[in-house]
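Read through the structure below, which is laid out as structure tokens, and then see the notes.
Excluded from the complex is one protein chain; the other protein chains are retained at their positions.
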Amino acid sequence: MAKPRVAVVGYGTIGTRVADGAARQEDMEFVGVVDVAPTLPIRALYESGVPYKIFALNEGFKPAFEKAGIPVAGTLDDVLGQVDVILDTTPAGIGAKNKETYQRRGVKAIFQGGEKNEVADTFFHGYANYEKGIGQNYLKLTSCNTTGLIRAIDALDREVGIDRIAITIIRRVADPGDTFRGLVDSLMVEAVPNHQALDLMLIMPHVQATGMLVHTPITHGHIINVVAKPKKSISKEAAIDIFKNHPRIRVVKIADGFNTNTSFFQYARHLGNKRADMYEIGIWEECIGNSGDDLMFAINIPQEAVTIPETVDGIRACTSMQTDRLEAVGLTNRYLGLQVRK
Amino acid sequence: MAKPRVAVVGYGTIGTRVADGAARQEDMEFVGVVDVAPTLPIRALYESGVPYKIFALNEGFKPAFEKAGIPVAGTLDDVLGQVDVILDTTPAGIGAKNKETYQRRGVKAIFQGGEKNEVADTFFHGYANYEKGIGQNYLKLTSCNTTGLIRAIDALDREVGIDRIAITIIRRVADPGDTFRGLVDSLMVEAVPNHQALDLMLIMPHVQATGMLVHTPITHGHIINVVAKPKKSISKEAAIDIFKNHPRIRVVKIADGFNTNTSFFQYARHLGNKRADMYEIGIWEECIGNSGDDLMFAINIPQEAVTIPETVDGIRACTSMQTDRLEAVGLTNRYLGLQVRK
Amino acid sequence: MAKPRVAVVGYGTIGTRVADGAARQEDMEFVGVVDVAPTLPIRALYESGVPYKIFALNEGFKPAFEKAGIPVAGTLDDVLGQVDVILDTTPAGIGAKNKETYQRRGVKAIFQGGEKNEVADTFFHGYANYEKGIGQNYLKLTSCNTTGLIRAIDALDREVGIDRIAITIIRRVADPGDTFRGLVDSLMVEAVPNHQALDLMLIMPHVQATGMLVHTPITHGHIINVVAKPKKSISKEAAIDIFKNHPRIRVVKIADGFNTNTSFFQYARHLGNKRADMYEIGIWEECIGNSGDDLMFAINIPQEAVTIPETVDGIRACTSMQTDRLEAVGLTNRYLGLQVRK
Partner (left out) sequence: MAKPRVAVVGYGTIGTRVADGAARQEDMEFVGVVDVAPTLPIRALYESGVPYKIFALNEGFKPAFEKAGIPVAGTLDDVLGQVDVILDTTPAGIGAKNKETYQRRGVKAIFQGGEKNEVADTFFHGYANYEKGIGQNYLKLTSCNTTGLIRAIDALDREVGIDRIAITIIRRVADPGDTFRGLVDSLMVEAVPNHQALDLMLIMPHVQATGMLVHTPITHGHIINVVAKPKKSISKEAAIDIFKNHPRIRVVKIADGFNTNTSFFQYARHLGNKRADMYEIGIWEECIGNSGDDLMFAINIPQEAVTIPETVDGIRACTSMQTDRLEAVGLTNRYLGLQVRK
């Protein structure tokens, strides 16, 4: 089988990261990125000398790139003749419009959580429902919170069964550098249940879920506190063991210095990860506890990069590269450097 | 019975507010406030013309007040000859030292949540365990989060019984104007269980409690999300009804504009409340839900003023002004303008 | 002369405060407030029992008030038959539309800084150009930063002459409780010169002004650092003296506890000011210095309330209640409780 050829449309917060994630997959061919303007990420891509081809969405957008001194390899139209799968990371709502073009050209696409579910054949999570994505033309990824949450719930569910969860999401309100969103000195609340609980039930319909969501004025990572009712009771130690065995979960200790959501970001900086990103969700050992038979634990969600592995899994599924779930996620993990650390 | 005479030692965030709260009780006599320096609250007290007497802690602290042009009525020593109860709102740890002086002079005292439990005969909450405080010499109030949380849990518990709770506290990290505490762009986590859950079990030993606590960089009000397992199942509507019947709980709607913790503070500003304070905890109608038989709901805790009513209740208890719980809290409520609003 | 009758259209951040400011003027008659919905300020107005009449903008907006249980006294149409001057504090751009209605009904109006200058006959500042507003039909106030800045520059200019200023505005990005604006962990810059410098030159055309503006993620007060070139050299002490003699300027010391912009807000809380508002700008003694012959000083601008006095001055000017500048501002000051404190 030829390597699937992949391109990214929309080179923003997710697009920049999924481009790098896809480019690291040695069994895929990364073609390039498409955008509408010489944004800071595009300028940095060019200045940094990374050999991704840069495409303008259409001829009308080319002059802006040229004025910025950034050579353009063509347009989306050209890209669609060279790829098998588009990773569409455009702002919410644009993806649905782009889909018509992809369909016309017979190109598969994977959309992000901001799009409506109707955009896709399958609402997809690499670990929880890989099989449903196999051979499909259009997948939609779960959002960052939901992706990370499902990693943890799916891991527990496969071991002890999860009956229901009640979650409290403490959400970062803006990404670093955003000037179009924000809160100042306020915690904004949303009505119960939050969409993440509803979305989890679409992926894992056998679990009952509800939750509360609070926006907080910070930028580096959501925190979700979970109260989970398992089907068989589970100790704190057993839960830690399950989490530690998951290549996309990093179990840490407050005592070691991981005392904030930002400490994950700082750790990634010191690791030398590009953009100081972390693919893994974090779980604090000291924040796991029991409430009766319920298990309580808290997750850190690195919102900028957490969906990258599952998006890459999606390429594997929709192109039928792998039909075995664990083989697929295992390859994604290998190329992204994700492994069990004990 | 003569009106009990009351003074405040430590005129800071709590001291300023409990002074006003006590001064509003028509069946008490408010003597004045004691502090160690002409702080901004002391300067504002003097400039605003409020007729509280100002005392320096001892002779050594008098010159600083005089230099600021603020007349001093004497020292703590003078105060102790004129009062029955001291409300000690000094920084954590100082109260324990002051207690020796109070004991020597035979004056009762009420300490704040920052002191260790050993400082007091009784760990006190006006609604939940009023009876235990009657006639005692030294009471310690629950902290702001615990005070507000117990109001809600006690209200439910008296109606349907509460078996256990798992809480997520989303805490404001600093009060407005603090320069000695703070977080920037970070959510700081603490080990499970949080002290508020442990403290609740001291006041309500028949309830099992645990919880997670996250500090957030905001100043106007903590939010607690509660997952409560009731002894008999309770609907969302029934819970709202219980909360609405509590004079120290304000049930609000996101749809009306109460979409943040800060909206309570803003509302208090527009009400014309002194210092924009609110004594009531807030509960959002849209944030109440069921998770199986569990009840989930979220509370807003106005950290600066929430403990004032229960502290005033404490005066009533320790001086045996009232021996009936509901009579006592009812009088406190009346003088503070707290009432059921439906 | 009959007392001028005044109403407020738009009961938001400025509208709530200017309503109270106008209502405190014993030589004016305050008729009521007009809005389009039972917002939190309207609900609080009703709950607090303040006797302002509440009007809906038109018949179509009445049902929302009624549904909220808030009696409505009529519509804007009714108001316009009962008043001489409208204080239009609607969101930017709406005032210009409302003006047509005011003109048709022959009612004067004062607009806020968000409207374009063309909306008014005169761009107005009570202290700096009172005379230009006398007898005019439509005034536009300077914005919060410009209003406060001009107070200080005008005070210096009348004593020693000011040749030019270069200012750095460190701006609060949102008011308390805002959820529609914000920045997180970012300082946003704007191109030089800022509009406040340009606006100052419209009011004080004999002064040359430029400046830089930086938005910061806080809510309680802008800070402006001014480098002013005076026509005759002026010492720090002389500048302090000028500022202390201004009833709308409060000179404070870091050493006394005024170490942040928020400390003014905190002080106003402790003073018992309604909404914890302060009309005065603040100037820190320790932040005044000389750079060669230039004078450097820093101003705190309480953005929510700072324009209230000058807006009230505007009523005096446009209705020709006073034709003498100092008599007019003096009356405004008296009724607002503003006085020289030394």
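All chains are identified by letter, namely A, B and C, in their written order; residue positions are counted from 1 within each chain.
Throughout what follows, a contact is a pair of C-beta atoms (placed from the backbone, for glycine too) under 8 Å apart; a residue touches a chain by one contact, two chains touch by 3 or more.
Please read all numbers here as calculations on a predicted model, not as lab measurements.
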* From B:10, B:133, B:148 or B:176, residue that would touch the chain that is not displayed -> B:176
* For the chain left off this view, which of A:265, A:297 or A:335 is in contact with it? -> A:265
* Contact with the hidden chain (one of C:93, C:135, C:289 or C:337) -> C:289
* State which residues belonging to chain C touch the missing partner chain. => 163-166, 168, 170, 183, 185-193, 208, 210, 212, 214, 216-221, 223, 225, 227, 229, 254, 259-262, 284, 286-292, 294, 296, 298
* Residues from chain B at the interface with the omitted partner, ascending -> 172-174, 176-179, 181-186, 188, 217-219
* Structure fact -> Note that chain A touches the absent chain at residues 16, 38-41, 43-45, 47-48, 50, 68, 176-177, 179, 184-185, 220, 256-260, 262-263, 265-267, 269-272, 274-276
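By definition in this document, only the chains that are shown with their structure count from here on.
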* Same or different residue numbers at the chain A/chain B copy interface, by half rule -> same
* Structure fact -> Greatest centre-to-centre gap (Cα means) from chain B is with chain A
* Asked: How many angstrom between the C-alpha centroids of chain C and chain B?
  -> 36
* In angstrom, rounded to a whole number, how far apart do the mean CA points of chain A and chain C lie? -> 47
* **Multi-partner residues of chain A (at least 2 other chains)** => 183, 185-186, 188, 217-219
